[in-house]
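Dropping a structure here in structure tokens format, bear with me for questions.
Only a single protein chain was left out; the remaining protein chains are all shown in position.
We call the chains A, B and C, going by the order they appear; numbering starts again at 1 in every chain.
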Amino acid sequence: MKKGIPSVAGNSFGELFRITTWGESHGRAIGVVVDGCPAGLDLSAEDIQHDLDRRRVGQSKVTSARQEEDRVEILSGLFQGKSVGTPISLLIWNKDADSSKYEPIKDIYRPGHADFTYEMKYGFRDYRGGGRSSARETACRVAAAAIAKKLLGTIGVQIYGFTRQVGSIEAQSIDIDEIERNPVRCPDQEAAKQMEALILAAKAEGDSMGGVVEVVATGVPVGLGEPVYDRLDADLAKAIMSINAIKVLSGSEHNDAFYTDASGRIRTRTNHAGGMLGGISNGEDIVVRLAVKPPSSISKSQHSVTKDGMSVDLEVHGRHDPCLCPRAVPVAEAMVALVLVDHWLRSRAMHHL
Amino acid sequence: MKKGIPSVAGNSFGELFRITTWGESHGRAIGVVVDGCPAGLDLSAEDIQHDLDRRRVGQSKVTSARQEEDRVEILSGLFQGKSVGTPISLLIWNKDADSSKYEPIKDIYRPGHADFTYEMKYGFRDYRGGGRSSARETACRVAAAAIAKKLLGTIGVQIYGFTRQVGSIEAQSIDIDEIERNPVRCPDQEAAKQMEALILAAKAEGDSMGGVVEVVATGVPVGLGEPVYDRLDADLAKAIMSINAIKVLSGSEHNDAFYTDASGRIRTRTNHAGGMLGGISNGEDIVVRLAVKPPSSISKSQHSVTKDGMSVDLEVHGRHDPCLCPRAVPVAEAMVALVLVDHWLRSRAMHHL
Amino acid sequence: MKKGIPSVAGNSFGELFRITTWGESHGRAIGVVVDGCPAGLDLSAEDIQHDLDRRRVGQSKVTSARQEEDRVEILSGLFQGKSVGTPISLLIWNKDADSSKYEPIKDIYRPGHADFTYEMKYGFRDYRGGGRSSARETACRVAAAAIAKKLLGTIGVQIYGFTRQVGSIEAQSIDIDEIERNPVRCPDQEAAKQMEALILAAKAEGDSMGGVVEVVATGVPVGLGEPVYDRLDADLAKAIMSINAIKVLSGSEHNDAFYTDASGRIRTRTNHAGGMLGGISNGEDIVVRLAVKPPSSISKSQHSVTKDGMSVDLEVHGRHDPCLCPRAVPVAEAMVALVLVDHWLRSRAMHHL
Partner (left out) sequence: MKKGIPSVAGNSFGELFRITTWGESHGRAIGVVVDGCPAGLDLSAEDIQHDLDRRRVGQSKVTSARQEEDRVEILSGLFQGKSVGTPISLLIWNKDADSSKYEPIKDIYRPGHADFTYEMKYGFRDYRGGGRSSARETACRVAAAAIAKKLLGTIGVQIYGFTRQVGSIEAQSIDIDEIERNPVRCPDQEAAKQMEALILAAKAEGDSMGGVVEVVATGVPVGLGEPVYDRLDADLAKAIMSINAIKVLSGSEHNDAFYTDASGRIRTRTNHAGGMLGGISNGEDIVVRLAVKPPSSISKSQHSVTKDGMSVDLEVHGRHDPCLCPRAVPVAEAMVALVLVDHWLRSRAMHHL
């Protein structure tokens, strides 16, 4: 069979705050190089480890039972506890990497996975644990974004995400303090319990659940975003869509009326537009909603073919998340943080005279 | 009031097939420079004019009554009827530019428009016809994409778009030949009539309609897309979201089963994934659906403020499209073409050894 | 004969202050789009025309006798006399374009010219006036750099260039006011006369002269330049080398001793390093020296081949500059200005915390 066409690689993200991630799921390590962090930022491995731990599997029954201990090491870019203006290299060694169970399916293209397209593109593929296409790569995004979040914190930007919906169950109230108290990361305690039950029921049947995750950024300055192509909403859409198993959700059709608040600041009464107008932040909260697909690796039998074109029925057993929403929360926060910090640095370059 | 933060400009799109657009709605001209078109492509102004005419307003009652005659001029990059490998500069002179009606609202921020954010970002703004934030800029995308389409044609890729839905009326069948025969660009003759009636009814009430546009690319080679950040779906999302008034729609949650067709080619039985797996084209049709907002400039009264923070009620009259879908079709096709041609060139760089 | 390999195009320069030039020598027009100029800069066509006139041929006996009247038009990016933060599009119509004299040599590769490599790279070439490889393209650099110079002026950076050497005659003193008073742009009146005589003597014999041009930038802030690859000296070297007929000259081997001046500022006693240390500006004058080759199109007979590989003797007559130095001065200034303004904008992005 004719092989497909591979493309020039695209493992960097951001223009000024630029991250480059590397590593395969079952390789020796994964890592990320952050180039473009201004000097003088207080930073430690603990700052990064916190978000990494939030992304980790094995946190509860509603996520995968694999035990990964992702310890980040900072190999460069810090001096005396501060960023020194040079690239910050972060590394996480791979530990839990039994590749033997991938041997039987190394010649089969799993539906909903990148097996087929990677093999067509590159001529062959690292089939162990999905190789580079594994969601494990998102650990690097989360690690790099922890630095972005600290930077954004210096100008008063805060970012938080939560699970808004699982199946048909939706959060009815938003209590930010509640988010990290329950395993689904839902800001509504009651809804959280129902979501958990729903996910466990699906898991028991070898099925999985999709949902909706929401990320909010507060304190974002007016004026971020670069018309006409690097609009803030366009860059957020790309960032979110670059996460495995994510589809961006649509915003509202309604206009937001302007008013002047008590302090004399121009505001909008509603925030249908999610904090952006014409692709530029307007000073309201940035709100991004993303639809999370049910995981592809479900235990039910699926039709597929081998690399030689032979028809097979495939059942994939293993330790997979029955619902990706809880772990998608820190990853989605990460992508929002990376876009915002990049646009903030870009905006510093271009203050009007 | 404290001014917002402007950003470094973002008027280029594409990595290898790179377009740079320029021009304001009521300035002297608009234009685009295409850098990265391989030498040897047969090209004439007529090739470009065709798609420009499809985007033009004044085509029917369901679009704006303004008469723009957008004649494209090719100023460089061709020799003896072929691209010569140097930048192709396209220019369209602005003609219909009566700016007087914008004087009364030059200090008012229209809801749903970029007036406020542009002024915060840049310190002041060209308020005439929306300046750079006007949809007029999309003429340049369409012009550049006409070149992209011709290039893609040389490898057998065809792109077409249509209006799938207006309000709650949806096309029930897809007859490609029908698309350009009716003013809403709907591939279903019956639905087209109902859509047209719906739009005209809204227009009569000073209201406007949203809808859904779909773009399909056939013949796309397997292997386009660059993990992990420049995935084909991520780049398409950004491209589509960079169009004014567009929100990307979500895809399906279902996996596509593989099979081997009669010719021995590995295919998927369904195409829920829209022709991509893991962010890489899989050889099926690329399908992109986008939600089109009802235009912001509706004649109904809206609350707003002046630049001094004074409260005003605003009614915007003028020649605006009551439904953007028909004109969004060629623009959406353009953005899909620009992404695909760029990824095709990127893929040429990196054939595996 | 096997055709060579063409490359992805490279007609843009700068990361944040990015220019994209287009146009062939005998095409309809040439032009440049400047993306990344901050809003609020006072700007008029006259600001740009001044430097364009300095670059123009036909200024004296020591430059070409061609009469080009390069009138720049600003097509976008200004509003009320100021940059508005959107792309600034500049256009110059081509007038003096009699291509007939290039017909006889359209199949011959001129030594020292890009005829052969362009044809190998692109499959064919626009042979009229050198097409894109003509030095006419530098008019666009000069036009764009006039904007860069105005921007740099707002932070106190001034840039001037002059002819330091022609043949073996070197300027013995530097009187800045003298530079534009003589046709060779030499800051030493006496040396200027000798240089002029030397050039005219060479011209009379159908020969041409090389020389040395120097560009100085004063008032450059400490800290411009981006280790380890985008060092200021590395970017200046690339910028200068991208001019036709230029070879960069080497700097000094000596270290500059530090001292503290009366105002408490840390300075270097000498400036062997040309204002840079470790690729970063140190606050002293930036000094760049470039060697200018004698023009390739000399009237003496040269050996060459046709595209079919036939041996020919070639004599190129025409209106060519007997010495490129005077006209190289504004072009070299332009490239230095473009590098400095880009690095200044980059530095604004990354103030340490």
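Everything that follows uses one rule, which is that a contact is a pair of C-beta atoms (placed from the backbone, for glycine too) under 8 Å apart; a residue touches a chain by one contact, two chains touch by 3 or more.
Predicted, not measured: the structure shown is a model, and the values here were computed from it.
Residue in contact with the omitted chain (choice from C:G153, C:G206 or C:G223): C:G223. Annotation: of A:S89, A:T260 or A:T306, A:S89 touches the absent chain (contact as defined above).
For the chain missing from the display, the contacting residue among A:Y122, A:Y229 or A:F258 is A:Y122, taking the whole complex into account. From the set C:M120, C:I174 or C:L200, the residue in touch with the chain omitted from the display is C:M120, counting the whole complex. Seen across the whole complex, the unshown chain contacts chain A at 6, 8-12, 16, 18, 20-24, 27-31, 33, 35-40, 73, 75-77, 79-80, 82, 84-89, 91, 118, 121-126, 131-132, 345, 349. Residue positions on chain B in contact with the hidden chain: 16, 36, 38-41, 85-86, 154, 227, 345-346, 348-353, in rising order.
Against the chain not displayed here, chain C makes contact via residues 1, 3-13, 15-16, 21, 109, 111-114, 116-118, 120-123, 132-133, 137, 210, 221-231, 233-235, 237-242, 244, 247-251, 253, 255-260, 264-266, 268-269, 273, 276-283, 291, 293-294, 296, 302-305, 309-311, 343-344, 346-352.
The rule is simple: only the chains that are shown with their structure count from here on.
Viewed as a network of touching protein chains, the structure reduces to a complete graph with every chain in contact with every other. Put simply, the chain closest to the centre of the protein, by Cα centroids, is B. Between chain A and chain B, the centres computed from C-alpha atoms are 27 Å apart. Separating the CA-averaged centres of chain A and chain C is a span of 46 Å. Residue positions 16, 36, 38-40, 85-86, 345, 349 of chain C are each in touch with at least two other chains.
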